[in-house]
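The structure under discussion appears below in the form of structure tokens.
A protein chain is absent from this complex, but the other protein chains hold their places.
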Amino acid sequence: MKMRTAMGGGIAVLAAAAVLAAGVPQARAEFPEKPVEMTVLFGGTASTIAQVLSETMAGELGEPVVPVSRTGGGGAVGYSHVMATAPDGYSIVWNSNSVNTTAHIGRVPYSYEDFVPIARVSEETPALAVSAEKGWTGLQDMARAVSGSDDHLKVGISGKGSFTHLVSAALFDAMGIADNVTFIAYGDGKAPVELLAGRIDAAIQWPGQFKSYLDSGDLNVLAVTGAKRIDLLPDVPTAQEQGVDIDITMWRGLAAPKGTPAPVVARLAAAAEAATQSEEFRKAAGNIGFMPAYAGPEEFAAVIARDDAFYAGLLDKLGLGK
Amino acid sequence: MEMFLHAAQLALDPWAVGAVGLGTFIGLVFGSIPGLTFTVALALALPITFAMDSIPATGLLLGTYIGGMTGGSVSAILLGIPGTPSAAATVIDGHPMAKRGEASIALGAAVVASVFGGLFSLLVMIVSVNLVSRLAIGFGPAEIFALVVFGLSTICGLCGGSMLKGLLSGVVGLMIMTVGMDQIEGVPRMTFGSISLMQGVSLLVAMIGLFAVPFIIEASSGTGGAADARATRVRAEMPGLRLLMSKGWLMVRCALLGTGIGAIPGTGGAIASFLAYDHARRMSPEKASFGKGNLDGVIAPETANNAVTGGTMIPLLSLGIPGDPATAIVLAGLMIHGISPGPALFMNHATEVYGMYAAIVLAYFWVLGLQLAGIRLFVHVLKIPRELLAAGVLVLCLIGAWSVRNSVFDIYAMGVIGVLAYLLVALRVPITPIILGMVLGPTIENEFRTALMLSGGSSDIFLHSPVALLFLGLAALVIVLQTVGELRLRAYKQKVNA
Partner (left out) sequence: MTGSRKDLVLGSVLFALGAAWSWAAWTTLSPGFGGGDIGPRAFPLAFGGLLMGLSALFLGVTLSRDGAAAAEAEEERILWGPALLLMAEIGLYGALLERIGFLLATPLLVLAVLALNLKVRRPAVLIGMAAGMTLGCWLLFGQLLGIYLARGSWINLG
């Protein structure tokens, strides 16, 4: 009996050793021993945050973290590239909920389950702006004005199926005015001008775009769509404060190809955590208008899975699901 | 005034002067090397600015932008390969001048025209930023669509021999740009299920392929452009002051045009330089010499594309709207230093704004100094044996194509487009209209579709806008004039032959 236990234990140790030797040869204690490549899927804010993050992370890891931009196809190009690389932690992706949305719109050969979450790093909260000339100061003003007239509200979005489209659709649905809305797609970044010129009535975009217009009094920002107010626009109430039940933010984080060993993920997550707490990263967050929001691998995995179910439902409702 | 002096003092601090100089130098290097563009240079310069103070940081970025825009003319003139899409129009007359042994005159005139255009547009920006930005707000999708149609009509003037061949080539350019993700619906088009094709063909990659690959193929036959240019002795003679003064009025007109185009978000340097080129050709008493090395054909686009730099600063600073990918990176650089552009910028950050003005002036002094010194070196590129030059250009172009998106797909795309471009060149089809079609295609489609969405499908949105009608009318006028001219020429030729 004793003998068998010992033997069983021995086999287990041997098996574990074999797995360690054969399966995860890269997972040595000294990871990283060469530069880590961070694929960036989008330009604009995504790329700027990635650059700040990679500099601070490199300081933690002792090896350079190289942001490599692989844009196009709504993130499909970059995700496909990273998915095909070796799961050794030297190739990671700066991802966002685009992994959920593109997978459900279809046409891409991957889903969030093809990646191992490392850490959530930041959160961005969209804001709803209207021209100051409308005289609306809250969501209720807007709902009242719209439902009382036959005119459709022209709402600017970045493109069909884009994040701004999804947030807008969810918000107006929650406000009960979804049937009175027409979506207008225009290029990125033009929202404030289109609002000022009166060509569109409302737009959801990142708050950084509206900040200066709010200061000058040209635009009113009616609400932010997250559960908490944001630092850049502290006087703007959330939708929930105004009785509209909606909580959508965009997270950004890091992920690695499926099969990346846990110790390597933990090492990268620790570096990401230290980076989000650094002075430099927090200053950039304040200026650009995003919130540092570190979450470790397990918590991050839960966030992604929850979001995936949410966007699947939302896209289905909009008729955009596959 | 006091604020301005304070800002000037900050901008003239040795660190800031050095930062602007470094930026200008990086921009010039990237702009003048075929294949590498200043959009890539700005993306590389951005992280360097994170640790700097706001004025040297913005100075570095602005210097890179300005240097890159100016540097694009160098390889356009010497090798016939534009360094940036904005310099594509400069090739048409600049390269023939280099073949005649007048490279240094074309380069010198290009630098002076660039500096003039840039400083002129800065002046316009300083005195009328509020007025111009209010006018720019009035440019909605319908107006931008009409303006772009007008820009597209200049294809007619770029065709060389046959107008039909030029139009065919322009349509091919328009078609190439519909491949990839549709920006409005978010669906892939003409990708046949391929993830790589979903990223679409990059304009920069196509431009490298279109101009550089034919250059390399022709070098293998010993009759390439470089061989022609080498046949004459390389001189480093600068254009005279009197010659440049005589072009003053042309430069003023093109600078105004460039500033205006730049102020409208969603347009940019390429359309301005083609419109300016077309304008110069149309107004010239020696129309026939265009395309064969007329100096006006170098001065006009180079003035206009640098005037765009000042023009785009207007919507960038006063509205927070970047006009193109390059200014989008400048915008990111401003944001990260806590300067958020928009109507409140001039209240909150007046010092930084004046600092930027000073940095732009400084950048142009650097450009003038570096380029005038550099021209004497640049022209020696033509002394390099053609086969070595061709191999070198190929490597640089491959690095350039790769660095746009770090994608192997772009290398394949460059090869395929380049060989097709060579076939077109050999069949005497002009390839410049392909670039024009590619630059304008996405704008034309997206603005048209957005305009119709706004109007609910009614064409009134075009017909009730005086601005849109004006540009559509101008476009129609250009096409009619060109067709009539072409038909007359053909009738005349037949008479002579008969």
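Per-chain residue numbering starts at 1, and chain names A and B are given in the order in which the chains are listed.
The working rule: a residue touches a chain if its C-beta (ideal position, glycine included) is under 8 Å from a C-beta of that chain, and two chains touch if they have at least 3 such contacts.
Because the structure is a prediction, the values reported are computed rather than measured.
Chemist: Among B:A219, B:L316, B:I336 or B:I375, which residue is in contact with the omitted chain in the full complex?
Modeler: Per the contact definition at the top, the residue touching the missing chain is B:A219.
Chemist: Could you tell which one of B:M3, B:M283 or B:L388 touches the chain left off the display?
Modeler: Only one listed residue reaches the unshown chain, and that is B:L388.
Chemist: So one chain is hidden, and I want to know which residue out of B:L5, B:L44, B:L131 or B:M245 touches that hidden chain in the complete assembly.
Modeler: B:L44
Chemist: Who touches the missing chain here, B:L164, B:M283 or B:L489?
Modeler: Answering carefully, the residue with contact to the hidden chain is B:L164.
Chemist: Where does chain A touch the missing chain, residue by residue?
Modeler: Here the touching residues of chain A are 37, 66, 68, 85-86.
Chemist: Considering the whole complex rather than only what is displayed, give the residues of chain B touching the chain that is not shown.
Modeler: 26, 40, 44, 164-165, 167-168, 171-172, 174-175, 178, 182, 184-185, 187, 189-190, 192, 213, 216-221, 387-388, 390-392, 394-396, 398-399, 402-403, 406, 408, 411-412, 414-416, 418-419, 422-423, 426-429, 445, 448-449, 452-458, 494, 497
Basically, only the chains that are shown with their structure count from here on.
Chemist: Where the centres are mean C-alpha positions, what is the separation of chain A from chain B, in Å?
Modeler: So the centroids are 34 Å from each other.
Chemist: Quick one: in the complex, what on chain B touches chain A?
Modeler: 43, 46-47, 50, 136-138, 140-141, 180-181, 183-188, 195-196, 198-200, 265-266, 315, 319-322, 325, 328, 332, 335-338, 340-345, 347-348, 405-407, 446, 449-450, 453-454, 456
Chemist: Can you list the residues on chain A that touch chain B in the complex?
Modeler: Listed in rising order, the residues are 43-45, 47-48, 51-52, 55, 68-74, 76-77, 80, 105, 107-109, 154, 159-162, 182, 184-187, 189-190, 192-194, 196-197, 199-200, 208-209, 211-213, 215-216, 218, 280, 284, 286-289.
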